[in-house]
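Only a single protein chain was left out; the remaining protein chains are all shown in position.
Up next, chain A:
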Amino acid sequence: MLTINNLQASVEDKQILKGINLQVNAGEVHAIMGPNGSGKSSLASVLTGRSQYEVNGGEVTFEGKDLLDMSPEDRAREGVFLAFQYPVEIPGVSNINFLRTAMNEIRAYRNLPPLDAKEFLKLSRERQKLVEFDAQLVNRSLNEGFSGGEKKRNEIFQLAMLEPKLSILDETDSGLDIDALRIVSNGVNKLRSKDNAFIVITHYQRLLEYIVPDFVHVLYNGRIVKSGTKELALELEERGYDWLKEPFESESI
């Protein structure tokens, strides 16, 4: 589904990603872990087209298409979704109208007719229930005055509505209490299928107890320095990241 080959990117002339390689197939969940500043969120930003990032090497193909060549909206229309680490508050844009606009633009891109109000409402109700998202929040301004947990749940609700092929969860667990974490994880687990894939970016192993990954990668200093299965996450929890930094740093001298 997604192939990342030697991806390099910078922000304001500072090199952040220094050659990332990753293959994600349908039905897989990949966790990307690493210390602060290692480039985890930058990878999510580059994959979804945040304009501050300049790609200066490598390629990314999504379902055989050049992802880096597309506008952010076209990436979404092709089926890439980013659950934001810090979802934006937009007063004056209603949550539900925003979602309906998004959904119909995606459908138009795929040559599908727009959903009528009734169908949309039905789907919305069903998915709210699936991810335990408060119906009252749906009608409010987008994320305005939402608690941290409500914002993250709204991200998962949007994910449930838009049904992307590839979902990137950028530190969705940060700032969540255990109940919210469970709700968010349950939502994701219900949405997992053999046809879609997830990249779960996290700082903590805690999330991976709920969303069990097929693969774990450790990102450090702009590169993936170790890959393994879910047991790697446990090892990181116990030993921290230092044991992975050292050989890498001595290597680079």
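The working rule: a residue touches a chain if its C-beta (ideal position, glycine included) is under 8 Å from a C-beta of that chain, and two chains touch if they have at least 3 such contacts; residues count from 1.
By our rule, contacts and distances are computed from a predicted model.
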Hidden chain of the complex, named as in its UniProt record, picked from "Glutamyl-tRNA(Gln) amidotransferase subunit A", "Fe-S cluster assembly protein SufD", "TusE/DsrC/DsvC family sulfur relay protein" or "Zinc transport system permease protein": "Fe-S cluster assembly protein SufD"
Hidden-chain contact residue, picked from the options A:E59, A:E105, A:E132 or A:D214: A:E105
Residue in contact with the excluded chain [from A:F62, A:F84 or A:F146]: A:F84
Contact with the hidden chain (one of A:Q158, A:T172, A:S185 or A:N221): A:Q158
For chain A, residues in touch with the removed chain: 48-52, 71-73, 75-77, 81-82, 84, 87-88, 90-93, 98-99, 101-103, 105-106, 109, 158, 162
